[in-house]
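The complex is shown incomplete by one protein chain, all other protein chains being positioned as in the whole.
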Amino acid sequence: MSIARILEIAFRTGRVTRKYPHEPPLLTPEFRGAVRVDPSKCWGCGACVKICPPNALSLRSDSGREVVLEYFVGRCIFCGMCAEVCPARAIEVTKEFELSSTSLESLKYGVAHRLVRCSSCGSLVWTEAELRAVIRSSPVAEEYVVLCPRCRKTRFARAASIRVGAGSE
Amino acid sequence: MSSVNLARALRAIKRSVWVYHLNSGSCNACDIEILDALTPYFDVERFGIKLVGSPRHADLILFTGPVTRESLPKVVRAIRAMPRPRLILVLGSCGVSGGIWWDTYSTIGGFKKLEEVLRENGVEVDRVVYVPGCPVRPEAIIYGILLLLGVVEQKVKKVEVVASES
Amino acid sequence: MSKGVEALVEMVGKLGGAVEDVRKSEIYIRVPREAVRAVAKLLYDSGAYLKTCAGVDERGTSGFYSIYYIFGLDSHGVDAVLKVLVPEHDPLIPSILPEVPAADWCELEIRDLLGIELSGRLTKRLVLPEDWPDGVYPLRKEFRYDEKPPRVVREELPEEVGIPVGPYHPALHEPEYFELYVEGEKVVDVVYRGFHVHRGIEKLAESPRFTYKQIPFLAERICGICGFVHSTCYVMAVEKAAGIGVPERAEFIRSIVLEVERLHSHLLWLGVAAHLLGYDAGFMHTWRIRERVMVLAEYLTGSRKTYGINVVGGVRKDLNVDKIDKTMKTVAQVREEFKKLADAALSVPQIKARAVGTGVLTKSEARALSVVGPVARASGLYRDIRKDYPYLAYRKVSFRVPLYTEGDNLARLLVRVEEVFESIEIIKQLIDMLPGGGIVSEEYEIPPGRRAVAAVEAPRGEDVHFVITGLGRPYRWRVRAPTYQNIPALRAMLRGTSLADAPLTIASIDPCFSCTDRVLVVDVRSSRRSFIKLVRGG
Partner (left out) sequence: MLHSLAVAAIQLVLAPVYDGLERKVRAAIHTRIGPPVLQTWYDIVKLFSKEVVVPVGGSWYALVAVLEMLTLVTASVLLVHVSSAGLNRAALFEASVFIVLTGIATTLAVVRAVSQSNVFSVLGGFREFSLMISAEPFLATSLLLLISGAEAPASKAIAALVLVIAAYVISGRVPYDIAEAEPELASGVNIELAGPLLGVATLSVVLKKFISATLTALALTSWSSLVGIASLAAAALLTPIIWIAHTVVGTLLGRSRVDLAVRFLYTTLFILSSMLLVSYGLGV
């Protein structure tokens, strides 16, 4: 009776059930779960926000004095692109999948960044962390660091024109 | 039933949870993971969880999808058909928040919006648990149900930290 | 261009067609609006299949709406793409439906989404929601992707009274449904009521929210079962349009993952089929075996389902020794276990009794409707994109395409059983031949205004993507999933079957958005259209 062969298969296989949550889940080392943003590394630059396909990462600015990088895991598609593009390597893909929650609010994770004023025009452009990273990584003259890109450009253009003598005409 | 004793209702279904699967236009990935949860490796029947064919028989609705415009009225009707207390497990990032389609013209963008529509239609929902995932793993579904029943503790909480140099 | 194709193009020329562009596997032909029906007839009669048609709002560039008809000359491995210009002030095209039955849905879709009227056929709303206002066309460029036009309350049809009770079967829950008209237990007619899962993907991809780089993740979420097919097809179309070279290793990895996906998808389907036939042991055991494939997929890509490894130019995850080892081990185990299981399951008397001779689709019906995949192969049509238009690494492997002529549920079931074994062989060969080198080329530019058609053999059949490039994102991205082509065939398959066999028959096309759970049953004998209401008194 070949229909009874299923009994043999069952007998040989035994019980395969994982007793999750009492036993570990069926995870592989490659699994992509929720991402974690390291507040000590994040610059608040927004590269991750740009790449995030479902807009699970966003930059919001409530007060105008700071920006918050917000990760809403309830919208995340777990693609890990944010970790790939993060220039500060502040985003790590974890194996976390036990994300259930009784409220949407608890699915949010925010990293607040204080903004720095441009020393020339006073506009808020850089985050503190970004500024620190820039100082650390590139040998920009001190006077340029605290400027917004626009002021930087004007300042640089003026300096350059002085150097080539254009200003003296 | 005007008021619902939720704690009592949860106690009553602790050992026997009949679930009805309601898809509001999802891509099927969460849906097949729901099915997967029934199969040998995960076997949710060991918790007394059973998939039923009618919302009338259901203690809990497994809700997937971003709620497309076309499915909206039908989804409302299905939830209304469920006897109180209405417990809903919202599965997958689409259901939780509309997912990758959260702002398109033909979806309403997840359960939050649906809740408003339900309220407008006088359909009360007694307890909702959100389960993010894209798709939700079978284990995440199990975890979500156990959280809803109060068997396990919630792990996530709202966090907002200030960036600081370590 | 081969001789046969040349001759065909010449004949099209006589009807007024002008060749615009000849590429390796596509020929673009401009056809005057009046001649499209004649050209379509010519192509169809000469053995071409209609892959799909697509409307594009090109008023911004050419001042016209364009309608593209993609015909597959399968025996030559070439697509003939007809382009018809439609002036803005006169948005009307002659329907090709009388000549090409397979054009039914894509024409209606053009009408719904782009507002081009069709002459010479019956029309009805197909894609857009019931409460969508008239005169608002999402694919016109002036329509914003996140607009939410106000609801229009239409007179409710009796069909709209409610979701028919419950999921029609617990295996494939989706808000799609058919109305089955029955006489006693016999199905006499079928009406499909669907598109509940219309999420506006094509429009979303044109929106500022997305770039070329992000769309693969969107494409993957078209379908949660065969999503990788869609992302592969999308990146292939973009790469083809922009002439981007992809490292060979990446092509191999894509092919391997595609076959892994086919394995999981076919096993899923076979399990569901067993469940539909009341053989739950078969369902449980098939899914137990499938779980190995799911774990493998996660190990290879990082996710159990939406794999997320495709990018334009290559893939994101490489294979290493461990992964290769695990792949070989897994497929060997799956092969052995599935062989035993299939023997046991196929000997169950009820499976034979209920799958033989039910849901028959004849070869001529299959041909007329241009059905694809296992449905076509079970009805005697030798169609497989992997053979007809070899892509990625498929030209380097040898495999058999299972072919049956009965066209019944058993034939479709057996095609899939055999394909499981073929997929395993393909994976083994690909792993053996896996070349070295990089997995992604990142130096590329995508100029606007380029076009390409790409096709991938999904588990359910041919998946077609058509891309017109734009700035930063596609100008138009048209997706035609295999199920889109196969659902209209259900009408022919369901007529005359018994109600008990309807779920299996509907499932036998392996609908991507499975429709079986929302069925309306109407008893015509009592001439009472007894629609099933979900809610009673409350």
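For reference, chains read A, B and C in written order, and residue numbers begin at 1 within each chain.
The definition used in the following text is that a residue touches a chain if its C-beta (ideal position, glycine included) is under 8 Å from a C-beta of that chain, and two chains touch if they have at least 3 such contacts.
Predicted model only: the values in this text are computed from it and were never measured.
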item	value
Chains shown that the absent chain touches, full complex	A, B, C
Full-complex contact with the absent chain, from C:73, C:126, C:219 or C:351	C:351
Residue, one of C:6, C:280 or C:336, that touches the chain absent here	C:280
Those residues of subunit B which, in the complete complex, touch the missing chain	1, 12-13, 15-16, 18, 39-41, 43, 45-48, 50, 52-54, 56-57, 59, 83-84
Subunit A residues touching the omitted chain (full complex)	3-4, 6-7, 10, 13-17, 19
In subunit C, positions touching the absent partner	165-171, 185, 274-282, 284-285, 288, 348-351, 353-354, 498-504, 516, 521-523, 530, 532, 536-537
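By definition in this document, only the chains that are shown with their structure count from here on.
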item	value
Which of A-B and A-C has more C-beta contact pairs	A-B
Subunit A residues counted as touching two or more neighbouring chains	16, 26, 53-55, 77-78
Touching two or more other chains - residues of subunit B	40-41, 99-100, 134, 137
In the complex, subunit C residues that touch subunit B	128-132, 138, 143-149, 160, 162-163, 165-167, 169-175, 195-201, 203-204, 209, 217-218, 221-225, 227, 268, 271, 283-285, 287-288, 291, 294, 304-306, 512-514, 534-535, 538
Subunit A-facing residues of subunit C, complex	209-210, 213-214, 217-218, 221, 281-282, 285, 288, 291, 295, 298-303, 306, 308, 316-317, 337, 340-341, 343-345, 347-349
Partner subunit B, residues of subunit A touching it in the complex	15-21, 25-26, 34, 39-42, 44, 53-56, 68, 72-78, 96-114, 127-129, 132
